[in-house]
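Only a single protein chain was left out; the remaining protein chains are all shown in position.
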Amino acid sequence: MSYSDIFKDHLANPRNAGELPDANVFAEETNPVCGDRLRLSLRVRDGRIEAARFLAYGCPPTLVCGSALAEMVEGKLVDDAKHLTRHDILNAIAGLPSRKQHAAALAIEALRTALKSFRV
Amino acid sequence: MSYSDIFKDHLANPRNAGELPDANVFAEETNPVCGDRLRLSLRVRDGRIEAARFLAYGCPPTLVCGSALAEMVEGKLVDDAKHLTRHDILNAIAGLPSRKQHAAALAIEALRTALKSFRV
Amino acid sequence: MRRVYLDHSATTPIDARVVQAMLPYLTETFGNASSIHQFGQEARAAVDKARRQVASLINARANEIVFTSGGTEANNLAIRGVCEARQTSGRHIITSAIEHPSVRGMVEYLEQNGWTITRLPVYDNGLVRVDDVRAAIRADTVLISVMMANNEIGTIQPVKEIGALVRGRRESGQKHLSFHTDAVQAAGRAAIDVELIGCDLLSFSAHKMYAPKGVGALFIRRGTRLFPQQIGGHQERERRAGTEPVPNIVAFGAAAELARQEMVQRNEHTARLRDRFEREVEARIETIVFNGDRRQRLSHVSNISFRFIEGEGLLIHLDMQGVAVSTGSACSSGTLEPSPVIKALGRDEELARGAIRFSFGKDNTDEDVEVAVEAITRAVESLRAISPLVRESIAT
Partner (left out) sequence: MRRVYLDHSATTPIDARVVQAMLPYLTETFGNASSIHQFGQEARAAVDKARRQVASLINARANEIVFTSGGTEANNLAIRGVCEARQTSGRHIITSAIEHPSVRGMVEYLEQNGWTITRLPVYDNGLVRVDDVRAAIRADTVLISVMMANNEIGTIQPVKEIGALVRGRRESGQKHLSFHTDAVQAAGRAAIDVELIGCDLLSFSAHKMYAPKGVGALFIRRGTRLFPQQIGGHQERERRAGTEPVPNIVAFGAAAELARQEMVQRNEHTARLRDRFEREVEARIETIVFNGDRRQRLSHVSNISFRFIEGEGLLIHLDMQGVAVSTGSACSSGTLEPSPVIKALGRDEELARGAIRFSFGKDNTDEDVEVAVEAITRAVESLRAISPLVRESIAT
């Protein structure tokens, strides 16, 4: 039940929160079990994610994974971002109890959905 | 479970303990349920209990009632002693928990048995 | 950082006077109350005194009090104990939709073992209706278990009316019907008189009234039949075996006496803080919903749903600011499901997930309220800033 310091920092100071006014890629995923939601907006130019913003509703891990994801992908090549996994997110926030790891999965799903129109 | 001071005093310093060498009246009663035993020896002369001794085996109330009884009857007229009841013994030792009152009954029984050869 | 504890429904700090009262029993006076010798008799005397103090709090007789390890055991013992003793008369139980897990869980256990359960609704105000109770009673009903005050929203149920109903039924022949009420949240906070309520069994717990965790009590009205659940010793007049936790029992007694003496002041104090808190939260934060009837409730609790956000995030946000609160029952934390109590009020999923319980205590101050209101305002703002639901609600 006790979360890491980096986890708490994401919660207290979310990175890249909000919605990009000039985004050209959107994705929203909902966890069908608990109703948690994650919305991602990206501005992608020349194969690079220039800017990334997230909005999230749900349990703290969902919020924190959204924040960690948005921070992580900003500036990344789309091709690199496509290879991110659940574990990269978990590493970034110093882990989650196993019952809560679905939050990282939701974040990766949102990213995949957003990037699926870009060929590898 | 807590006994009175007079009760404890009887236990620590039994009155009239032992057996009279020159007794002319004996009685012994056993509680059939718990096996407690009370033996009474009396020297009766001219309708008066000149001396009384008791021996007892069993739970503390049995010992104490024996002691209280022997002390109480010594010097009494047989006719008066015959009228003693359970309650007189209970009074003498400042009462007993209800589960333990059978000890006073045993003492009175022993007295009755001892005195039954004397007509009222 | 200043820490502000607003979770007195989960547990209370121990009153320093209560610690003082129990300390001798953690040191010199350590006897086992079942021992015949002096060490034992000293312990026995202390337990007897505490039993009278605890009985006094609810206007019961000392021999109607059975000490348990807490409210959970008291509830379990009441329900399983009565049902096992009464099962030849019937196998129907009436309860409410918002009972504590220790009642709900035991009732579910019995349901799995062939009992029939009627769970009464509590409508949008969190209150059971006496007419519903009346309508639910069947010839084979052996137990009605309706809590005195709810642990999440604090609503106070019409237990006196239910008690009168049960007495009436019993007088007209339904001898096997018993009435149990879980007063774990109410005891020490609301006046309780078992004669007035007319209940046959009433559970309460020390750690909700400034005494340690690990001791509670079940009031069992003289003549009420009940099967013991903890077996193997003559303690508690054969109704609950096990060496009595003397220090805890002494503490419970002392706390019960203090609660009785100080109840009016404590309630005035917590009601004043709670009401001020609610006014300020309402003034500063939009789109909130108060849960549960606001008049018919304990004086120390406030339960609020904050739209667009989820409770646990808010809780952790507040915790980082030193303010301790709870999402629903502390006992059901660790699970993901939104509170069944808030859902029973007919609230939607979002409101159920956004519910927070603030529960005040006798040692909270006005400054605590100010710190808490500030912290909540900040936390709600921050969470709403990242919530996709906010935009949707503006869009619609």
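All chains are identified by letter, namely A, B and C, in their written order; residue positions are counted from 1 within each chain.
We adopt the following convention: contacts are C-beta pairs under 8 Å (C-beta built on N, C-alpha and C of every residue); 3 or more make two chains touch, one makes a residue touch a chain.
These numbers were taken from a predicted model, which means no experiment stands behind them.
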{"item": "Hidden-chain contact residue, picked from the options C:His100, C:Arg169 or C:His269", "value": "C:His100"}
{"item": "Hidden partner chain, touching residue among C:His37, C:Lys175 or C:Arg225", "value": "C:His37"}
{"item": "Residue ranges of chain C at the interface with the undisplayed chain", "value": "3, 5, 7, 10-14, 16, 19, 22, 26-27, 30-32, 34-40, 69-73, 75-76, 100-106, 109, 205, 207, 212-215, 229-235, 241-248, 312, 315-316, 318-319, 322, 324-327, 330-335"}
{"item": "Chain B, residues in touch with the chain not shown (by the definition above)", "value": "1, 3, 8, 11-12, 14, 17-19, 28, 34-35, 37, 39, 54-60, 63, 66-67, 99"}
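In the analysis below, only the chains that are shown with their structure count from here on.
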{"item": "Length of the line joining the C-alpha centres of chain B and chain C, rounded to whole Å", "value": "56"}
{"item": "Mean-CA-position distance for chain C and chain A (Å)", "value": "41"}
{"item": "Whole-Å gap separating chain A and chain B, where each centre is the average of the chain's CA atoms", "value": "92"}
{"item": "Set of chain A residues in contact with two or more other chains", "value": "none"}
{"item": "Per-residue multi-chain contacts in chain C, two or more chains", "value": "none"}
